[in-house]
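Here the complex is missing one protein chain, while the rest keep their positions.
Coming up: subunit A.
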Amino acid sequence: MTVTLTPVLTARWDQADSFTLRNYEKADGYKALRRALQRKPEDIVEMVKDSGLRGRGGAGFPTGMKWSFIPKDSAKPTYLVVNADESEPGTCKDIPLMMADPHVLVEGVIITSYAIGAKHAFIYVRGEVLHVFRRVMNAVAEAYESGYLGQDILGSGFDLDVVVHAGAGAYICGEETALLDSLEGRRGQPRLKPPFPAVAGLYASPTVINNVETIASVPSIVSGGAEWFRSMGNEKSPGYGIFSLSGHVTKPGQYEAPLGITLRELLDLAGGIRNGHELKFWTPGGSSTPMLTAEHMDVPLDFEGMAGAGSMLGTRALQIFDDTTCVVRATARWIEFYKHESCGKCTPCREGFWWMVQILERLEKGEGTEADLDKLLDMSDNIAGRSFCALADGGVAPVVSSIQYFRDEYIAHFEHGGCPFDPAASTLFAQELGAKA
């Protein structure tokens, strides 16, 4: 089968003022909601289960199953929380989605809330994207004015209030339990699981937390049906998803395709690696997914394919680096990020990344030794799996994978007495800087 793109979530992004209610309704917006409200909530849950939709925030947990964990007889209210704290390095899909088409998210929120029995939903948007926050707030306000939110929605008897909430700058709040603590007005620090949020989430009440793209996929599944959704992608990774290409690629940007597309196919669509250069390394789903190399260009970009290659699909954030990029510099910078963003709760993560930064700094300057590489790997073993949340596991990914694939380049740094790369050559404006490339 030839590769084609399948715009569903991105389909309206090129239309002027696509973010307004008027234009969303013109494009059949909120029809899925009308249809959903005719059905029993449990039918919607079943349908999403049948579709095989897996969480689009990185972990890939089956969405319908997550919804079905909400206890039926809880005395406490049920909440829906949308994780719109997109911060994983390389990930840049939810931000343009909310900017261009916030109503598809709002419609997804209403349908999902109806399905799980929530009367209160929250959209937690990271604070550093002011205009995105404006657009989502505006969409929610428009939805209230038109009777899609509030009391007795479209005469169905279903009530729902939605709060759009701004974060304040903390990567860790993308971790679902840290997000809940943050939304409760506390420092964003992860909680020990169990209990899982489905049992004791926001205000210790049953809570579903889903990523923006997951929730935004719900209206199209209700309209098109589970079979339609499954007609894209493959058995274990069905449906479409947004693939975000960035870095040394001719046409970086958002490409919506069935899961299972390969990097080679995506690069063909994006005009290849920038002129005169070759692919060196790439991340399939953000910096927390182990990096891969040119030998992995034909591995399907789906949950199983990436796991089979020793990495993870993550958020389909394909950061692409060519032969001008120093992998030691790239790794050192990522570890500085994890050090900065560690919430400080767990010792291995808080202390481990702090030490790793110092070792990587001296390696980058050519002052390290081969023993430092072994030390980094040993530390990775002592950080990953020994902390409350996945920040620790994700943070060691660039260290372990870069040493796996580029050990010689680390060694070249101290044999060369410094970094053998010209940082100017890797920039987008390399020629103006008179780089050697």
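Points worth noting:
As a convention for this text, a residue touches a chain if its C-beta (ideal position, glycine included) is under 8 Å from a C-beta of that chain, and two chains touch if they have at least 3 such contacts; residues count from 1.
Simple rule for what comes next: contacts and distances are computed from a predicted model.
Here one chain is missing from view; checked against "Dihydroorotase", "Amino acid ABC transporter permease", "NADH-quinone oxidoreductase subunit NuoE" or "His-Xaa-Ser system radical SAM maturase HxsC", UniProt names that protein "NADH-quinone oxidoreductase subunit NuoE". Checked against the full complex, the one of A:67, A:171 or A:405 touching the unshown chain is A:171.
Among A:163, A:294 or A:307, only A:163 touches the chain left out of the display. Checked against the hidden chain, the listed residues A:223, A:293 or A:382 yield one contact partner: A:223. Touching the omitted chain from subunit A are residues 4-8, 10-11, 13-20, 35-36, 38-40, 42-44, 46-47, 50, 77, 86-92, 94-96, 99-101, 120, 126-131, 133-135, 137-138, 141, 163-171, 182-188, 203, 220, 222-228, 231-232, 240, 243-248, 251-257, 269-270, 287, 317, 319, 321, 325, 329-330, 333-334, 337, 340-341, 343, 423-424, 426-429, 432-433.
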